[in-house]
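I'd like to ask some things about the structure below.
Heads up, one of the protein chains got dropped from this complex, but the rest are sitting where they should.
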Amino acid sequence: MAISNSSPYIPNTSDEKIAMLKTIGVNAADELFKDIPAGFGNDLSSLPSGLSEIELYREMQILSERNMNQSQLASFLGGGAYRHFIPSVVRHVTGIGELATAYTPYQPEVSQGTLQITYEFQSLVSQLMEMDVSNAGMYDGATSTAEAALMACRIKGRNSICVLDTVSPTQLEVIRTYTEPQGLTVYTTDHKDPRIGQDTACLIIQHPNFYGYLEQMEDLKAITQQNDVLMIVSTDPIFLGMFKSPGTLGADIAVAEGQPLGISLSYGGPYVGLFTCKTEFLRQMPGRIVGKTVDTTGKEGYVLTLQTREQHIRREKATSNICTSEALICTAIVAYLACIGKNGLKHIAESTYHKAHYTASLISEIPGYSLPTNELFFREFVVECPVNPKTIKATLLNKGILAGIDVSDRFNNGLMISVTEMNTKEEIERLAKELSKIKP
Amino acid sequence: MNPEDRYYSTEHEWVLANEDKTLYIGITEYAQEELGDLVFVEMPTVGTVVESMGKLGEVESVKSVSDIYCPISGKVIEINQEAVQSPEIINEDPYGKGWLVRLDPSNPEDLNQLMSASEYETFLESLGH
Partner (left out) sequence: MDISVPGRIGIALPPLDVPEQPLPDAGKLREELSLPEVSQGEVIRYFTNLSQLNFSVDTNYYPLGSCTMKYNPKINNELASLPGFTEIHPLQDIETTQGALELMYDLQNLLANIVGMEHAGLSTVAGAHGELTGMLMIRAYHDSKKDYRRSIVLVPDSAHGTNPASAAMAGYTVMSIPSDKNGNMDIEILKSHCTEETAGIMLTLPNTLGLFDPNIVEICNYVHECGGLVYGDGANMNALLGRAHMSTIGFDVLHLNLHKTFSTPHGGGGPGAGPVLCNDRLASFLPTPIIAKNNDLYSLETPSASIGKIGGFHGNFGILVRAYAYIRSMGKQGMLDISENAVINANYILARLKDDYYLPYDRNCMHEVIFSAKPQRSKGVRALDIAKRLIDYGIHPPTMYFPLIVEEALMIEPTESESKDTLDYFISVMQEIAQEVESNPQILKDAPHNTPNTRLDEAKAARQPNLRW
């Protein structure tokens, strides 16, 4: 009887291997590795033995339960990733093997599923943003913004990037990581009184901004025009279910973190960056793009197009080095938007708005708590607290509440609270009640 | 094959002299065949001064990008907008409607450094074609 294989993922039996080695003309598999110089091998010293599926599941379940998950807590955490509703349809679609285990659609005849879904993704994202064209997605929202900054510098032939001081610190840091090594300069400016310096290619605006508030977009548009710089808007897709889009507000390039559109939080990824621009800038856009065409019989079909922008053709002169991106997350977003639909997205955006404003109104009535500004917000806002927000967060965590994000670097004892349609009235009132118990 | 009324470069561009001493520049039949279906052409703006064998522009097929070199130095005085709008005419008629730019040469005598049609054909044979 043959000795059983060690892994269910490797089919060759030892008999088959012996037969294949004979065909190859070597006595042992080691001969095929002879080019690896002696003394440079690896002993895999700290690698444990393999696990069966039963053992693996048990171990991983224990690990997973060592995390406190959002459904066990009342969560008011935002800051760039949000807990919105995910219809079960989305998980079903991303689980379809023919979508999940396909390669990048370089061979269009055997990839029409992925390609048509990507074309739908580009269409839906363009519609949502009310921008001319969309690519097939970037890694995440922050890298989208950074790539937009690089694109603006190429278009304008200039070397400085102006960022409003209300853009998320994470996005700002990623912009710096991506651009400064190329000799580009990044500087920030007051969002209420922006000053555009010399040699500047673009103004980067987050709308709603990191703290949740809407920017004065008409004024900012006028400033970008006066200074002949591109207007880059980093926005939020759920916000667009209710509020004016970047396209309507005059953006040249509009980007967003796509996660709120049906993507699980998953400790920060995988997410996807949405990336759109005006048609005139299409050839400077990074990332993959799908286009509709016809086949030799005249039947409609889809292909990857405008590929000469990309690294596999233009190499060091490409618009970006991006290759593998987040296609299956784009698929999830198409499934989400198809399922949620026109009325659903509006409903979710409005529920989020009403719940966030209800939460703010409850907290503002608690003695010692105040709202630092009357600027318009959507789902996230800042509360100035009677004590250090660290204390509040720790106290409320003991009560099963994730209270929000500490923004005391900008606001006096500032706590940033995020509310979505997933937060129930009971959770909101419990948050207010627990906050009211905290005395200075 | 390659028309005898013009000059050729080793980078597969052709040059045709007009009576007014200006030059038409395009790419050869061999070049368009090697590049495949052209989908995009990028040309300099009128007035640009280009050095001999300096980069004149770019042509793109579906899966390649190639620089077009200027076989002779001079100033660009006209762009073939039709070729920019519909690059397929470069494939269809590289020596006629598919010309790329008209140039005012700085040293017209430099033309003599380029190849004749028969020399170009010998050159192509040396490439193994």
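Chains here go by letter, A and B, matching the order in which they are written, and residues are numbered from 1 within each.
Quick note on the criterion: a residue touches a chain if its C-beta (ideal position, glycine included) is under 8 Å from a C-beta of that chain, and two chains touch if they have at least 3 such contacts.
It should be emphasised that the depicted structure is a prediction, and the values quoted were computed from it without experimental measurement.
K.L.:
Hey, which chain B residues sit against the chain that's not shown?
P.N.:
Interface with the chain not displayed, on the chain B side: 37-40, 60-63, 86-88.
Following the convention adopted for this analysis, only the chains that are shown with their structure count from here on.
K.L.:
Using mean CA coordinates as chain centres, what's the gap between chain A and chain B in Å?
P.N.:
It comes to 46 Å between the two C-alpha centres.
K.L.:
Spell out the residues on chain B that touch chain A in their complex, using ranges where they run on.
P.N.:
Where chain B meets chain A, its residues are 40, 60-65.
K.L.:
Could you please specify the touching residues of chain A with respect to chain B in the complex?
P.N.:
283, 307-308, 313-314, 317
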